[in-house]
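Everything below concerns the one structure shown next.
Just one protein chain is left out here, and the rest sit where they should.
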Amino acid sequence: MTARSRFNIGMIGTGFIARAHANAFHQVARFFETPLELSTRVVCGRNRDRVEAFRRQWGWEEAATEWESIVARPDIQIVDIAVPNALHKPIALAAAAAGKMVFCEKPLGLTLEEAKQMAEAVRGLPNLVWFNYRRVPAVRFARQLIEEDRIGQVFHYRAHYFNQSGTDPAKGQTWRYRRAQAGSGAMGDLLSHSLDTAVYLNGPIHELSAMTHTFIPGREVDDAVTAMARFSNGSLGSFEASRFGVGRRNGNGFEMYGSKGSLHFDFEDMNRLWFFDATEAPELEGARNLLVTGPNHPYSANFWKPGHPLGFEHTFIATVADFLDALAKNEAFHPNFEDALSTEHLLNAIESSAASGQWISLA
Amino acid sequence: MTARSRFNIGMIGTGFIARAHANAFHQVARFFETPLELSTRVVCGRNRDRVEAFRRQWGWEEAATEWESIVARPDIQIVDIAVPNALHKPIALAAAAAGKMVFCEKPLGLTLEEAKQMAEAVRGLPNLVWFNYRRVPAVRFARQLIEEDRIGQVFHYRAHYFNQSGTDPAKGQTWRYRRAQAGSGAMGDLLSHSLDTAVYLNGPIHELSAMTHTFIPGREVDDAVTAMARFSNGSLGSFEASRFGVGRRNGNGFEMYGSKGSLHFDFEDMNRLWFFDATEAPELEGARNLLVTGPNHPYSANFWKPGHPLGFEHTFIATVADFLDALAKNEAFHPNFEDALSTEHLLNAIESSAASGQWISLA
Amino acid sequence: MTARSRFNIGMIGTGFIARAHANAFHQVARFFETPLELSTRVVCGRNRDRVEAFRRQWGWEEAATEWESIVARPDIQIVDIAVPNALHKPIALAAAAAGKMVFCEKPLGLTLEEAKQMAEAVRGLPNLVWFNYRRVPAVRFARQLIEEDRIGQVFHYRAHYFNQSGTDPAKGQTWRYRRAQAGSGAMGDLLSHSLDTAVYLNGPIHELSAMTHTFIPGREVDDAVTAMARFSNGSLGSFEASRFGVGRRNGNGFEMYGSKGSLHFDFEDMNRLWFFDATEAPELEGARNLLVTGPNHPYSANFWKPGHPLGFEHTFIATVADFLDALAKNEAFHPNFEDALSTEHLLNAIESSAASGQWISLA
Partner (left out) sequence: MTARSRFNIGMIGTGFIARAHANAFHQVARFFETPLELSTRVVCGRNRDRVEAFRRQWGWEEAATEWESIVARPDIQIVDIAVPNALHKPIALAAAAAGKMVFCEKPLGLTLEEAKQMAEAVRGLPNLVWFNYRRVPAVRFARQLIEEDRIGQVFHYRAHYFNQSGTDPAKGQTWRYRRAQAGSGAMGDLLSHSLDTAVYLNGPIHELSAMTHTFIPGREVDDAVTAMARFSNGSLGSFEASRFGVGRRNGNGFEMYGSKGSLHFDFEDMNRLWFFDATEAPELEGARNLLVTGPNHPYSANFWKPGHPLGFEHTFIATVADFLDALAKNEAFHPNFEDALSTEHLLNAIESSAASGQWISLA
């Protein structure tokens, strides 16, 4: 592959998350020495006025209203799926059938079965799933500390993801609260992120038990989900995700406790990682407030200077940068459809466990 | 009961927690207008030198080495049990048989069966169990806010209790790690506190599922325990207690999320309660850092001035003060043996669930 | 002025801060419905390779190496100065003489005299000085709370700006440590920001006393500066800025204490504002942790969703957006050269006071 090939993107979706994607496509080459170029060729949305406005504001060459019309276009190399969950599968399958690289929002499909089909379809094609939180610099630095054995044997991995979106009755009418559109509620929306990060940092989960709950009568999907788990590395896991975490806006975080140290993170403070080094003299032990903006932190050479906070969007920019880098090196990018399928296996097990009250093995 | 009657205490135990009790017996009348007086008559410990040293340092009139010799003494009105769990039952039963008021450290007994016998034995006698965290001013203020309906419908109650005591191999040889002496590990030691506080703040639990784990091979008791629960008020519960929470010294806390507000607390910051008022205008909503040292906070008129932190020992002093107040008013004191028996029911259900992998109903 | 006129920018500078400007010029129309369009026409830097690389990476149409060649070009409407302080004056004067709109990095000039000439030169031309911290959403929200009289009579305004840049001997060789290039050290680099924000939030300062210090022998500029001040509104001010604030990366913050409330802010936590409402019942008073990412917060409708943190660069984007909005409405933009001149008066007074040991009146 010659350096600086150009890939044209066709993106389906014009909502909040599509903005984050579009921004990343533009910004990646500002901050990274990307080996490949991206062009924002065509954006697609059902409403003509809205997609046209999006096109103008976010610098796309064309606007379209039928996704079927663009996924197979010969001038498109990347199809990016940024629409409600129910459309992930048909678009991904069509794009894959046309040999496109496929980027897809999380969760992968409405069901495990869909996810399997999707992962099968893209096999052999470069692909990406937007579990963007893996590329929060603090999260990636957590991974680095784990790889450097600074946490040691892990005893506990605890994840939480709380927002308060579910308490607003008005939101109950959006697609996120309809089973046919969303597949699930807090599970797919929030917990899927927690699970992806957990596996990224702490490896596979081999058994779990869960409960789900819907606080609003008549609502079709889960408002909250809690799970206990055992990881393959012998650590215990606990997970809780809820749209009824009143007072939390985007409280996506984790704690890890290990023999050599511990880590704490919450996305509302996304530039910080708390690191406790248990190898210090006891009187000098204390969780360190690491401002993960450099020097020597992940992506810190790309963005601003130490002490200059990054925001939500940088996680998307870094995702695209790493994808392009992997592509140029002909390496697999993660998280991809296979990774997301693993998450779907976990979500499926959680749903089963919540229904049956039984522990589920993922062996 | 005439005002300022005097009660003589016989305390069994000379360890860390016995110091906290002894201190409370002395200090209560400094800070509270107690309606009744206490005398530290006799302290009992197996080792003569040690109990004599304790007697001198903590101002007891006599020292004894056989608990059997003092629990029935006519000049003793209160028997306080501050010894390893295995001795709780025999002492409590003997003291109750002699008609004494009984104070007992937590957890109540080694087993649910023991706890039942103990609760039965003290029926009709004033009694107390040292779940001291209920009387952290911030915890009591949390309860007040809940009673004033400032949290509204509760969605989530989350408890954690982490310390790192279990990672020290040397500690593995103490009584706390032997089943015959302790009954359980993190469950009785830590989780029992979390459960008592949870029920105090959020009411009864009606079903739960749990897992336990022992990280050190050969250790007889649980090092960690995790549970999911449903409370009778419809809220979801999650509990995690561990002696492998590396970096935490006494991380006993909770989070509550409700329709009108939320609360966060951790004992390592015992003078603070975080209160989020969800009835504020959205742009002014934020968790408030309440320094619960007055004015108008629980016990703040008794201790120092606003902004002057309290410590661990004040929870014991307030416990004794409230006991004496209840006694003078001929009212039931809480938490008592019945309350602690409820906690034992929960611990028993947790142990059963951890063994069977099934949800357990507490109906 | 017709809507969506297009303005071409000529930017002088290719360093760190020029990247932040370039980014803002591109991003402003993504996030704001700007009434006017900007084009990144030409970027200028001394080193041909470097400026060409910058041009490519940051999407400028042309690269130039002589600022003199571009400030008067008829196709340029805005000249943006992002170079070391010593060049601010000559470029600004040349650009103003050519009738351009002028954007200038802070501090305005090397000396008060230079600043006066510059402010005089741009009179009548739209102009801007990059005191970007005014447009941190949390800072702007602080101003809003003050305007809504939620702080009441101000008693204290305390500013700090600490980084640790000065302790690195290598940095001592850069232009920021040479008097001829920088004019001053921590004063112009850091304290100028603190002063601009202070006046923005708390109004004019009418007298002050200061000290400066250089820790490294032979260094030409101040490493640290401290000042006491009295504001016209009767409040007391304290200011401290230092390049020897070991452990701080970009600790630019303030505290305000007033009769109705108080505020705390630090840029290392740029998405948070701590607000204490003194009109609450005493037992419910506590500093609120406001995550200033919406809803209803400044710029929150423009950027992402509530709970999705913003970063350093958003302050520049919002600055440009507000400039364009003011321009379209034919209103004055702040902070402009006049505002920056006021800051230079304060810096000058601080330097005089530090030299004489006397209080200086700014009446």
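Observations, loosely collected:
To keep things simple, chains are lettered A, B and C as they appear, and every chain counts its residues starting from 1.
We adopt the following convention: a residue touches a chain if its C-beta (ideal position, glycine included) is under 8 Å from a C-beta of that chain, and two chains touch if they have at least 3 such contacts.
All figures in this text were calculated on a predicted structure; none of them were measured in a lab.
The residue touching the chain not shown here, chosen from C:Gly261, C:Pro306 or C:Pro335, is C:Gly261. Check C:Arg179, C:His213 or C:His334 against the missing chain and you find that the one touching it is C:His213. Here the missing chain is touched by one residue of C:Thr14, C:Asn85, C:Thr226 or C:Ser300, and it is C:Thr226. Within the whole complex, the absent chain has one touching residue among B:Glu68, B:Glu120, B:Glu147 or B:Glu268, and that is B:Glu268. In the full complex, subunit B contacts the hidden chain through residues 16, 19-20, 23, 26, 29-30, 57-59, 163, 248-251, 267-271, 291, 293, 303-314. Hidden from this view is one chain, which touches subunit C at 155-156, 158, 162, 164, 167, 209-211, 213, 215, 224, 226-228, 230, 234, 236, 238, 240, 242, 244-248, 257-262, 276, 278, 285, 287, 357-359. What subunit A contributes to its contact with the hidden chain is residues 141, 274-275, 277, 281-291, 294-297.
Please note the rule applied: only the chains that are shown with their structure count from here on.
Distance from subunit B peaks, on a Cα-centroid basis, for C. Taking the mean of the C-alpha atoms as each chain's centre, subunit A and subunit C sit 35 Å apart. Rounded to whole angstrom, the centroid-to-centroid distance between subunit A and subunit B, based on C-alpha atoms, equals 42 Å.
Within subunit C, the positions touching two or more other chains are listed as 291.
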